[in-house]
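Got a structure here, written out as structure tokens. Questions coming.
With one protein chain held back, the other chains of the complex are shown just where they sit.
For subunit A:
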Amino acid sequence: MTTVPRDAQARTALLMEGVSKSFGPVVALRSGSISLEQGSIHALIGENGAGKSTLVKIIAGLYQRDSGRFEYLGQPVDFVTTAQSKEAGIAVIYQEPTLFPDLSVTENIFMGRQPTRSLGRIDKRAMRAETIQLFEQLGVYVDPDRPTRGLSIADQQLVEIAKAISLDAQVLVMDEPTAALSGVEVERLFAVARSLRDEGRALMFISHRFDEVFELCDTVTVMRDGEYIATEPIAETSVDALVRQMVGRDVTTLFPKTEAPIGDVILKIDGLTRTGVFHDVSLEVRSGEIVALAGLVGAGRSEIVRAAFGVDPYDSGTVEVKGRRLKPGNPAAAMHAGLALIPEDRRKQGAVLDSGIARNITLAIRDRLTTRGLITSAAENTSAREWASRLEVKASSLDTLAGTLSGGNQQKVVIAKWLASHPDVLIVDEPTRGIDVGTKAEVHRLLSDLAGQGLAILMISSELPEVLGMADRVLVVHEGRITADLTRDEATPETVMHAATHSLEETR
């Protein structure tokens, strides 16, 4: 294993400057810049959608940049495949490790490049010995013979790191590695990261937790809206300064929420718990009210509403709609009681992309449209036409396939589908993800109108401006627990971010 001595003065391992990437009309990365030094840990922070992941995927060779400079160890590079970046010595560890669950830890580390003996036989003993040695080098213990299925995320990440070291990676990128880890596991990961830094490798660390950034990293780069904002030595900045750089705009003017009369409690969730996922979640949403569930991606917000709606099971707690208790695990009953859930991933869970607009809109009310057990296209179209025009879905005809619509129009079709069932409570999960700015405003106006008509709306959003602009009340979720209940006046970028990155004890 080659190690670069620390005093061989910080050479730049990886450099990106003014890198951009677009997907069709959507700009994912406007101008990304970062410079990773050997023997140093560099933090990359920014809100969701700031372009961090896109930058990482360009480094990994998963995406190719449209423009800008990309140098590795002083040489300009163009990685077309992940194999190429790996070959060059760049290892990327994703939040969800990609391992083979059925195979042993040892096999996972060496898959595709196992040491062999005569007749091409894999040298299992050598492989196992090297695995043990790798983990010793990392100062941790992971059973080399057990399958990776069932390993904690922390241990899976250690396997990924061991793999990276066995490849002698010079640049190690960790995309939110601590999101699913407990305190002890984070400490262990940091110990490993520091020892890798001391060996002269360059590390990049993406995190939403400021305390971790300040504890571990040497330098920090802030991104916002797909653009590079600033790079500073960690010693010369503060949490406040970073938050200001991350948010950096006047958020209240963006999404005018019209005031609506607030009525009775419509949705009441009490003590909802699913072991290992979320804990003791209690909340109320009133008629005419928009309540935002804020927090970081992976905090368990989607899981909470999915359980409340009956898609996923839960272990304890109750869900009430207009005072009537819902049966757990029964979405049909939830719909009947007046609940509607617009899921996060339209492509997977919301819209049937191979079907026409009319079919999509009437999907949730099929029972009502049947005559003698059959659904006629005429009935479908009448009902669909009304909703499509009310939401201004832009399409040439009601037969247009949902898959060919723009993201914003797809979202409208999904919303129309649920409104057609006349719900009392609308749960929307990331209503504007992947939608361009103009349509975003339209979706927001729509939600605001609906609240004005007396609907109770529970909105999950990872975008701070959306949360602050739209919500009457903000509930912040951190690792499956509600850590703050803020009124419209109390909710600021700082209070929400703080609650989203700290556990309940720390928040108090």
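Going forward, a contact is a pair of C-beta atoms (placed from the backbone, for glycine too) under 8 Å apart; a residue touches a chain by one contact, two chains touch by 3 or more; residues count from 1.
Definition applied: contacts and distances are computed from a predicted model.
> From the names "Outer membrane protein OmpA-like peptidoglycan-associated protein", "Autoinducer 2 import system permease protein LsrC", "Phosphoribosylformylglycinamidine synthase subunit PurQ" or "Na+/H+ antiporter subunit C", which one matches the UniProt record for the unseen chain?
UniProt lists the chain that is not shown as "Autoinducer 2 import system permease protein LsrC".
> Looking at the whole complex, which of A:75, A:258 or A:275 touches the chain that is not displayed?
Of all options in A:75, A:258 or A:275, contact with the hidden chain holds for A:275.
> Given that one chain is not shown, which residue among A:55, A:99, A:246 or A:446 touches it?
Of these options, the touching residue for the absent chain is A:99.
> What does the interface between subunit A and the hidden chain look like in terms of residue numbers?
Considering the whole complex, subunit A reaches the absent chain at 81-83, 86, 98-103, 107, 111-112, 114, 116, 119-122, 136-141, 143, 149-150, 152, 154, 182, 184-185, 188, 191, 195, 275-276, 479.
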